[in-house]
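Missing here is one protein chain; the remaining ones are kept as they sit in the complex.
Should a chain be cited, it is by its letter among A and B, assigned in written order, with residues numbered from 1 in that chain.
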Amino acid sequence: MSNVKTVSQEAQAQVANNVPNKKRGPWREVWRRMKQNKAAMVGLVIIGILIFAALTANIIAPYGYDDQNLPGRFQTPNSKHLLGTDNFGRDIFSRIIYGSRISLMVGFIAVGIAALSGGTLGAIAGFYGGKLDNVIMRMIDILLAIPGILLAISIVAALGPGLRNVMIAVGIGAIPGYARIVRASVLSLRDQEFIEAAKAVGANDFRIITKHIIPNSMAPIIVQATLGVANAILAAAGLSFIGLGIQPPTPEWGAMLSSGRNYIRDYPHIATFPGIAIMITIFGLNLLGDGLRDALDPRLKS
Amino acid sequence: MHKYIIRRLLLLIPVMLGVTFIIFTMMYFTPGDPARIMLGESAPESEVIKLREDLGLNDPYLVQFGRYIKNAVVHQDIGRSYTTRRPVVDEIMARFPATLKLAAMGAFVAVALGIPTGIISATKQYSLFDNIAMVLALIGVSMPNFWQGLMMMLVFSVYLGWFPASGFTSPKHWVLPALTIGTSSAAIITRMTRSSMLEVIRQDYIRTARAKGQVESVVINQHALKNALIPVITVIGLQFGFLLGGAVLTETIFAIPGVGRLMIESIFRRDFPIVQGAVLFIAVSFSIVNLFVDILYAFVDPRIKSQYK
């Protein structure tokens, strides 16, 4: 039990340290805490590798993502094709590398859309309160009442498939989460002294929200966003699975998995590797998200 | 308390209206003509026009929406399926048992796996068990459901032959789908239970209880668990609500005739009345589950009860 005690004492000490830190201080502190968290660092390394792969795909991928070779299809992993070839004889390893671009793009942009619009709505609702708050939050309730994947499916059905629409659909589905989180933290900040002070010196609402409130409610958003990227990648893969995803021959992992499932019994490697790629990515994002949460919220540090 | 419940139920009305409006609008502006889809690629244009007329699809948007709302409110009639001509309510009720069963089984798997694992992990923090459990939980969250379902079907029905591959007629059929949708929820619940327990364990009253010399199991079971369960119940409620509507992929893979699949197929067929009805139904079930969870809080933690006025 001594272990737990020291941890919580340490945590309390950190909370105490946290407050008087200067402007850049808290982030350095977060980083220091992150570094101690092995799991979070593993997550960071995974995501780092992924980003690297995405940026340098055209250099490190041994083949193009659309180099068909019909006579050489269905190869199991071998020295020329590390992860084998698919039903068109395309190199699966290369496609997974190129696919990291798509998945990261879908993940980040969808989350960007969600965080930006959800955050704005939440901030407005929380800051102004009253009727506006009520209207916005009821809208969010409605959005929340429609399950995310169904919403995404309806949106893609309406807009048509394709990378851009998938990102929009997945993004809209994730709006309620951000709206709620931002609203909650804005509510807790709204009546604090430094906001009152800013109002007193005549700062306008926009400035107060962007300069004071948002920076101070970043922590929960960052955590939510890290996990949100994971959800977005999964959601996009799910959309591809029901045939409403990204256009071929784009090597989106979910689409690779979905088309590979027809061959899953004879050539399981075609569907297995994209599945593993998704899993590792989500795994890394979750590790990172957990680590960030612990680092940002010392009470929860475990 | 009952006032609170009534207020919450009244709040459902604007949510239902809003959901109806959004889905109606979205479906209306989605390209794809229901009549054309129903009649197929070979039907002459004259028949398509006639069918559109019969279905009232040529009326302007507001007329259609008004008619829908009016029928729903005045006659409690939310229409018939374009495709099967069966009343929407019948179609959904025919599918609901499977969905409910699947969600309940999934939630059962999730709770049965998640809560004990979470508690052990928390009490034995940083132990081998904890580490393995946490890695497994993370893998559980990271695995795409549809992939997991396929892999399980491959192993358990094809290679081992333990369970049937599809359908939903007997308990034997329930196992694989329930495990498929249950494991990711289990992973979430494990993590939630663990962190919630950890937080509670450090609270003063637990220290006090320990200081009083109470047996550790009593401390955990009597004091810690009860308080730690509140956030866990929220998650379970959310997950259950999610399973009610979000099991589309699992339903597809295992050929389960549930509401989720009905809804997807209807979107593809542009069977608007069904889509409307199904979304509304899912939204209402989701809200009611949430309300139920909130009420449950009051029983777990009497302090919360006072807030429900």
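Operating definition for what follows: a contact is a pair of C-beta atoms (placed from the backbone, for glycine too) under 8 Å apart; a residue touches a chain by one contact, two chains touch by 3 or more.
Convention: contacts and distances are computed from a predicted model.
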Just to verify: the chain that's not displayed, which of "Peptide/nickel transport system substrate-binding protein", "2-oxoacid:acceptor oxidoreductase subunit alpha", "Carbohydrate ABC transporter membrane protein 2 (CUT1 family)" or "Transglutaminase" does UniProt list as its protein name?
"Peptide/nickel transport system substrate-binding protein"
Using the touch definition up top, pick the residue from A:Phe108, A:Tyr128 or A:Tyr263 that touches the left-out chain.
A:Tyr263
For a quick check of understanding: of B:Leu51, B:Leu138 or B:Met192, which residue touches the chain that isn't displayed?
B:Leu51
By the contact definition given up top, give the residues of subunit A that touch the hidden chain.
66, 68, 70, 73, 87-88, 156-157, 160-162, 242-244, 247-249, 259, 261-266
Residues of subunit B (touch criterion as defined above) contacting the omitted chain
30-45, 47-48, 50-51, 54, 80, 83-86, 91, 94-95, 98, 105, 108-109, 111-113, 116-117, 119-120, 123-124, 150, 153, 157-158, 161, 163-175, 178, 215-217, 220-221, 252-255, 257-258, 261-262, 265, 268-270
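Methods note: only the chains that are shown with their structure count from here on.
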CA centroids of subunit A and subunit B: separation to the nearest Å works out as 22
Per the touch rule above, subunit A residues touching subunit B in the complex are 3-4, 8, 138-139, 141-143, 145-150, 153-155, 157-158, 160, 230, 234, 237-238, 241-242, 254, 257, 261, 264-265, 268, 271, 275, 278-283, 286-287, 299-300, 302
In their complex, what parts of subunit B are in touch with subunit A?
11, 14-15, 18-19, 22-23, 26-27, 29-32, 125-126, 138-139, 141-147, 150-151, 154, 158, 195, 198-199, 201-202, 242, 245-246, 248-249, 252, 260, 263-264, 267-268, 275, 279, 282-284, 286-287
